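And then chain A:
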Amino acid sequence: MSVQPAMPKSWRVDTKPHKFCPGCGHGLVLKALGQAIDELGIQDRAVFGCDIGCSLLAWDFFNVDTIQTHHGRTTPVITGLKRANPNLIGIAYMGDGGGYAIGSQHLVNAAARNEKITVILVNNTQYGMTGGQMAPTTLPGQKTETSPYGRDPEKTGYPTQGPEMVAAITREGAYVARGTVANLRQLKNYLKKALENQMAGNGFSFVEVLSACPTNWRTNAEETWKMVEEEMPKYFKVGEIKVPGGQKEGEANG
Partner candidate 1 sequence: MRCISGRIVEAYIGEYASGKSEVAVNRALLLAARGRRVNLVDLDIVEPCYTLRPLKKKLAEMGINVVAWETREMMGLGETGSIFYPANRWALRFPGDVILDIGYGVEGAKTLNLVEGAATDPDLKIFAVVNIGRPMTGSVQEIVEYVRSLGRVDGLINNSHLGDETTVEFVQDGARMVDEAARQLGVPVVATTVLEELARVIGTRDAAGHPVWPIKRFMPHALW
Partner candidate 2 sequence: MPDKPIEGEKRVFMTGNEVVAWAALAAGAEIMYGYPITPQNEIMHYWTRLAPRYGREFLQTEDELSAGFTTCGGVLAGRKAFTATAGPGNTLMQEPMSMAEAMRLPTVVVIQQRGGPSTATVIYSQQEVTMTTLGGNGEGLRIVYSTANHQELFDYTIKAFNTAWKYRFPTFILGDGYQAKMRESLTIYDPDIRGIELVQAEPFLGKPGVPGVDRPPTQLRNTYNVEEELYEVLEGYFKDYEKIAPEVAEHEAFGLEDAELVVVSHGVVSRACKAAVKELREEGVRVGYFRPITLRPLPVKALRETAEKVGKFLVVESAQGQLARLLKEAAFGCPVEMLELFKPGVGITAEDVVSRVKEITG
C-alpha cells in the first residue's frame, strides 16, 4: 500500500479502484470526505448514506457503516437514524437530482428543522446514471438528453441555487457552503467544518460540491476543467454561505 500514500485511512482498500468513470468528480469528493473523517477520527461512529444515481456506487467505498437508499430518500433515512441514535454522525450523500428534485421536500424540511445531520450534494449539472437528462442544476443552453436543443430557462427555469436556499431557511447554527472539486483543500476544509458542526450539535450542515461528469458532458480533460472552473461558477458561487456565529449570519437571515 506504500505506493498509494494519498488514500485516506477510512477508504476501503479492497473495493478500490472504484467504479466511477475516469475524470468523474465523485472520487475527488469522496477523497476529501475520507480525509475529513480521518482527521476528525469518526470512522467508528460515522454512518454514510448514499442515494440513487451515481452516488450509490459509493455504497462500499469506505470502511464506514453504509446504507444505500432510494432516490432522494437518503436525507430522511439519515435523519431517522440520527434521531434514533444521536451519537452517530449521519452523512447523507446525493446528487443534484436526488437533493434538488425528487428529494427536495426532504432537504427543505430537514434544513428547516435544523436536523443535526450533514448533507453532501454533488452537482454535476445533469442526471448521470440515468443517461444524462436535464437536472435542476443544468446550465442555460446546456444540452442534455431531455434538453437536446439546450436548456431554455424560459421554459424550464434557471439552475437551482441550493446552498443559497438552504442558507435562507436554516437558523443560526447551520453550516452551508459550496465547494468544488477544483479546490480540494478548500473542499476538505468545508466538509470537515460541516461534520464538526454536526459533532458540536449546532445544527444542519450542507455542502454542495461542483463536480465533473466528462462522460455525459462528452468533454475531454481540458473542456471538463473549463466547465468546472469557469462555466459552473458563473451560476454557482463557490464559498461559505453560512457559518455558525460567522459574519454572514446576519445577512443571510436578514
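One rule holds in what follows: contacts are C-beta pairs under 8 Å (C-beta built on N, C-alpha and C of every residue); 3 or more make two chains touch, one makes a residue touch a chain; residues count from 1.
Criterion applied: all candidates are chains of the complex that A comes from, given by their letters.
Only a predicted model underlies this, so the values are computations on that prediction, with no experimental measurement involved.
Note on chain A: across the options 1 or 2, its touching candidate in this complex is 2. In the complex of the two chains, the chain A residues touching candidate 2 come out as 10, 12, 43-45, 47, 52, 56, 59-60, 62-70, 73, 76-85, 87-88, 105-106, 108-109.
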